[in-house]
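The full complex has more chains than appear here; those shown keep their coordinates.
When the chains are written out, they are named A and B in that same order, and each has its own residue count from 1.
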Amino acid sequence: MAANTFGEIFRVTTYGESHGVGIGVVIDGCPSGLEIDDVFIRSELERRKPGQSRIVTQRHEAENFVIQSGVFDGKTTGAPISIFIPNTNQRSKDYDHLKEVFRPSHADYTYQAKYGNRDYNGGGRSSARETAARVAAGAIAKLFLNHFNIQIYGFVSQVGDIHLPTMVIDYTKIEDSIIRCPDAATTKQMVNLISSVRKSGDTIGGKISCHILNCPTGLGAPVFDKLHADLGKAMLSINAVKGFEIGSGFESVKMRGSEHNDLFYNQDGHILTRSNHSGGIQGGISNGMPITFNVAFKPVSTFMRSQETVDIHGNETTIDGKGRHDPCVVPRAVPIVEAMAALVLADHLLRQRTVRL
Amino acid sequence: MAANTFGEIFRVTTYGESHGVGIGVVIDGCPSGLEIDDVFIRSELERRKPGQSRIVTQRHEAENFVIQSGVFDGKTTGAPISIFIPNTNQRSKDYDHLKEVFRPSHADYTYQAKYGNRDYNGGGRSSARETAARVAAGAIAKLFLNHFNIQIYGFVSQVGDIHLPTMVIDYTKIEDSIIRCPDAATTKQMVNLISSVRKSGDTIGGKISCHILNCPTGLGAPVFDKLHADLGKAMLSINAVKGFEIGSGFESVKMRGSEHNDLFYNQDGHILTRSNHSGGIQGGISNGMPITFNVAFKPVSTFMRSQETVDIHGNETTIDGKGRHDPCVVPRAVPIVEAMAALVLADHLLRQRTVRL
């Protein structure tokens, strides 16, 4: 029931609204003895931060954070780790115009319908600011996964109709690109597209791909908690995500079994598959091949145009775009995708310790 | 941690292997006072049953079931409902050839890697036979949803590269089609394609779309348990599923915000949206519009050809296709998609009762 909690053993609970005193996360179930690297946590938060480049929102959010518990002498103790990220940008008066009107394709109307009231300042709990708490928790999960050499690489593979031409990725190039696309030529095209979309007062969708390397075999629980089912839920829980596919994904619809099956072979004692349409997961369990998935993000719902809508009394009205917003969400969403993937992996890695005598 | 359990309040636990004495499901949290209609449960199981038409596997499975608990004088009592479905087709000797070899793109290798042993008879726990238990539970959930007039319609919208040409659906025509595609011309094309694929000893993928009508506003929990995140996990937990998309899905990647946003208007006191790219869910919460999603199924991994693989000792070998299998899984997967959707909706409908003072 804990709608703000994710995971079974490595378990995170987030709280906080975009314009309150701050947001935070409690991580329960992180193993003891893990060295906590504050610099790494900060660097992950920086990757999600607004204002980091010219193609994202120019809104300013300083990402300070405080580890309030669970760490002693630089190492985790097994007690819950609380990380608090203060909001430094609480200008609630900005949002009075949203008190009585529902922004199209935002959560204003549905929160009101669900709860009977809502915090209308900057989206309140539905704001993507909540994802900063996920990134902080994901950084702890990544530190844990590092001990097992598991590596997670998210990158932008599509913006509008511009595709990354290859899925053979040089992961070292992702962060060289302000759009987090590991190909310089494609980056340039994407940046140009986003710039032109922004100038027209509009926004555009995008796709993030993710590769998880060195995942051991055996992770994922069959039946309901299949590894890709949990990855899918994790991704679909991120704001603006509309789709998830593992391995061959929607392409598999068109394929024959004889071309889709991944044939096993033995390479120096390691069982591998010749293709990887399975995306590293078979029967819901990792098979040791790279885990590969794609995540679709819709265009941001706030843009600089006037739109028809209704107010909280049901009267039809119009709303004008205001404020500073991302023209395309995917560059800043890459660390969020990675963080959620890391949480799923950390959880299943711990779960796997319990399944054999 | 309960990998074989799904749901928070309306909660199902399945068990059983394809060639044991039977499979079953325990439904905990179904409200008391619900009339149980055995005929409806049976009809749902029949929709999933092998051998129901010439385009599915000709394997025979009689779907008897016994309600063992939780129902008194024809109504639920609030106690757990146990439904047992005996296996009538336990021919374990058929499977000796699978004892030492891993079938490509099946769960043989990953189960062995995870657990250190496996039940190799007919796939054991990883067999799609487990989904019969889901369909039985989903039938109970549908009976509950009926009280609120919530209707769920799954249908086949793609097989190979043959698409249903429209998403304006006459739901009464779905069951007229042996492929569960609500358009006679498309059905014919799909049946021809499947027939030709089968004749070549191969299999093919497909896509199921699902529309949920009359879902009240307010269902879905923000942040991690967004309604479409739970639907996504539900679908991705079904065997052979490779992708899930809600509303505009992967198409949204190419769209501008100005075309994607769903503008609100007031029709006779009801707040509706002019388009439905949101797929009936905004901010993770239902907005009263139809919930629409797509599910991608890969081609069945068993077919009548010889394939390279390895055995449990790591030796490379080949395996020949044997037995009777579906050339395309989607016609029989429609009731499974609906069942999982029903479980998610029933759960969130009950959760919604707890969120307001």
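Operating definition for what follows: a contact is a pair of C-beta atoms (placed from the backbone, for glycine too) under 8 Å apart; a residue touches a chain by one contact, two chains touch by 3 or more.
What you see is a predicted model; the values in this text were computed from it and never measured.
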Request  = Of the identical chains, 2 are shown; go ahead and state how many the full complex includes.
outcome  = 4
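Here is the rule we use: only the chains that are shown with their structure count from here on.
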Note = Rounded to a multiple of 5 degrees, the Cα superposition angle from chain A to chain B is 180
Approximate Å spacing (C-alpha centroids) for the pair chain A, chain B = 26
Request  = Spell out the part of chain B that touches chain A in their complex, as residue ranges.
outcome  = 1, 3-6, 8-9, 14, 102, 104-107, 109-111, 113-116, 125-126, 130, 158-161, 197, 202-207, 217-226, 228-230, 232-234, 236-237, 239, 242-250, 252-258, 260-266, 269, 271, 273-274, 277-279, 281-288, 294, 296-303, 305, 307-310, 314-316, 351-352, 354-356
